[in-house]
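Structure provided below as structure tokens; questions to follow.
Removed: one protein chain of the complex. Kept in place: all other protein chains.
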Amino acid sequence: MLDMRQVTKVYRTELVETHALRSLDLHVKDGEFVAVTGPSGSGKTTFLNIAGLLETFTGGTFTLDGENVQGLDDNARSRLRNQKIGFIFQSFNLIPDLNLFDNVDVPLRYRGMPANERRLRIEDALGLVGLGSRMKHFPAELSGGQQQRAAIARALAGSPRLLLADEPTGNLDSQMARSVLELLEDINQQGTTIVMVTHDPELAARAQRNVHIVDGMATDLSVEPSLARVPQAARDTTTASNA
Amino acid sequence: MDIRPILSTLQRHKTAAALIVVEIALSCAIICNALFLIGNRIERIGMVSGLTDNALVRVQITGIGEDENADALTRTDLAALRALPGVVGATVTNQLPFVNSSWNTSVNLTPDQDRPTANFAMYMGDDSLLPTLGLTLVQGRNFNPDEIIEWAALDAPNAELAPSGAILTRKAADKLFPGQDAIGKSFYLGDGDATRVIGVVANLVRPNLRAGPAENEFSMILPVRVPYSLGGNYLLRTDPARRDEVLAAAKKTLQALGPNRIVLEDNSKSLQALREDYFQADRSMVWLLVAVCIALLVVTALGIVGLASFWVQQRTKQIGVRRALGATRGQILRYFQTENFILATIGIAAGMLLAYGINQLLMARYELPRLPLSYLPIGAVALWLLGQLAVFGPARRAAAVPPAVATRSV
Partner (left out) sequence: MSGNGMFGYYANLALRSFRRNRVLTALMVLAIALGIGASMTTLTVFHVLSGDPIPQKSAQLFYPQLDPRSTNGMEPGEDPPGQLTRFDAEALLREARGDRQTMTTGGSVSVEPERAGVSPMLVDARYATADIFPMFEVPFLYGTGWPAAADASRERVAVIAKSLNDKVFGGGNSVGKSLQIDRHAFRIVGVIDDWLPVPKFYDMNSDRFGDPEQVLLPFSTSRDLKMGRNGSMDCWGNNDSEDPEGETGVNAPCTWIQYWVQLDTPAKAAEYRRYLENYSAQQKAAGRFERPSNVEMHDVMGWLDFNEVVPGDVRLQVWLALGFLLVCLVNTVGLLLAKFLRRSAEIGVRRALGASRRAIFAQCLVEAGAIGMAGGILGLGLALLGLWAVRQQPASYAKLAELDPWMLLATFALALLASLLAGILPAWRAMQITPAIQLKTQ
């Protein structure tokens, strides 16, 4: 799904040259759930931006879902981003002026989808995250956990191949965080590849695989599958919350 | 206050800063020129006519068909008008200031000249003209009754008659005889004999002002007794409070004396009213210019408020950090006011140059004089004050940002 080979990113200003990424090698297979960890300033944010086609990179190759993204212009990258990637941000980033329905609608609009199809997808996505009854509510009227779930619905509405999450539970209390994470796991089980950036080791432990980025380079830290995955049965009993 | 950090901050927000500067520059340029135009027009509206404006009333009449007894009727008219209660003096003349028709003629210093020396407005009247109009003699004397010639004699075919004397305005006398005493000197109105200058009046504006301010007072008075049929201007001198009364009485009297005549109601009014009509366009222009200046100031103020508020919002975190590091509210306030002052200064400097540029264009196309330097400080001060007033609100809001903002991360 995501194939980065020797990717470098250099920021140049008039006086200073910063190497955010040095020869980063990272491969994510279709359907994997990968956590990317690392100290602040390590380059994991830059990695996420590049992975999400939000930024260009200076050197190396990057193939996304079989497509080489080198040299794609801004329009092509926007299109690819719109169709293949879903974003989940730490600070939710819902548009405050719009209600949930319209927020989830935003990426679908840029795809030029007809109104009927959009409505179906929005209703499905919000239903999936348990917010079907709050379609006309505004973000300010919801709790943090609800907002994040709405953001996930927005990310999912377009049936992306890859979900990129940046500290998805960073602004949530532990109860809400747990329910969001369970939601992510569900999504992964249904086949969506997830790459999650976090500095929380507990969160990282829930993923199938860990990648550690330090000083712009990646180190793969495999996690024992037994530790990463809580048994299905046991997990079901803890999803009674409706944060 | 150290302005270097202010300048470097502005450099990073070049677009918004440039917009404020451009807006101030344009406003300054337009306002400076507008104020100048206003001053110009007001000066024009207030020009000295030479006559006692508020004491004069004009009745214009015309004959139905040709009148062979025009001269006699004119004499009867004047006698009757002078006898009316409230009338201090009455005269008849061919033209007067502030109307749309005029008589002008070329004036030469020698009998045979290639180019005329000057072109003067030609007022004609007898010895009652000066006292009735209230013209002020500064040199020489009024006409003597034996110097007056009849219009019929002057106008007759092949007449080579020329008036023996004439009264000039000061400006006209200066034009013909610069720096000299004009009394006694001669000039030529045509091929006939010379005409001597026997008197000089202080001011008498000409009816046609299209030759420009320098020639506004190129007028002369010739001792010619005209009948009412030549222009039909009866001028009566009275007390300002009795003008309406005198006007009504005069109209009635003239209609009664000559039933085959039409009193032109629209043109028969006080000289003051004629004057106001004449300058109506100038007055409208002044109002328009004032309105535009005010609107311009309002719009510029709104623009400054808008952009300043935006900057305050953008830099909220920065302001909080400064406060956390020890800046007082007053220092934050002064920061924004200084920033605005710098932008206004740059804008005003550019605006002054632009004002001169615009003035050059106006000078070429619309015959305006050059913008005097004294107008520039007015425009500058106005915009400085405006800027400071406009930025005060947003600056106060900036000063109110609590230091705690520095530590918040969302």
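Labels for the chains are A and B, by order of writing; each one numbers its residues from 1.
Note that in this section a residue touches a chain if its C-beta (ideal position, glycine included) is under 8 Å from a C-beta of that chain, and two chains touch if they have at least 3 such contacts.
Every value quoted in this text rests on a predicted model; they were computed, and no experiment measured them.
Undergrad: Touching the left-out chain: which of B:Asn54, B:Ser309 or B:Gln388?
TA: Touching the chain that is not displayed is residue B:Ser309.
Undergrad: Which is it among B:Gln280, B:Gln331 or B:Gln360 that touches the chain not included here?
TA: Once the missing chain is taken into account, the touching residue is B:Gln280.
Undergrad: Tell me which stretches of chain B touch the chain missing from the display.
TA: 15-16, 19-20, 22-23, 26-27, 30, 34, 37, 62-66, 106, 113-116, 155, 157-158, 190-191, 262, 264, 277, 280-281, 284-285, 288-289, 292, 295-296, 299-300, 302-303, 306-307, 309-310, 313-314, 317, 362, 365-367, 409-410
Undergrad: Applying the definition given at the start, please give the residues of chain A touching the unseen chain.
TA: Spelled out for chain A, the touching residues are 45, 49, 52, 54-55, 74-75, 78-79, 81-83, 87, 89-91, 93, 95, 97-98, 106-107, 109-112, 154, 166.
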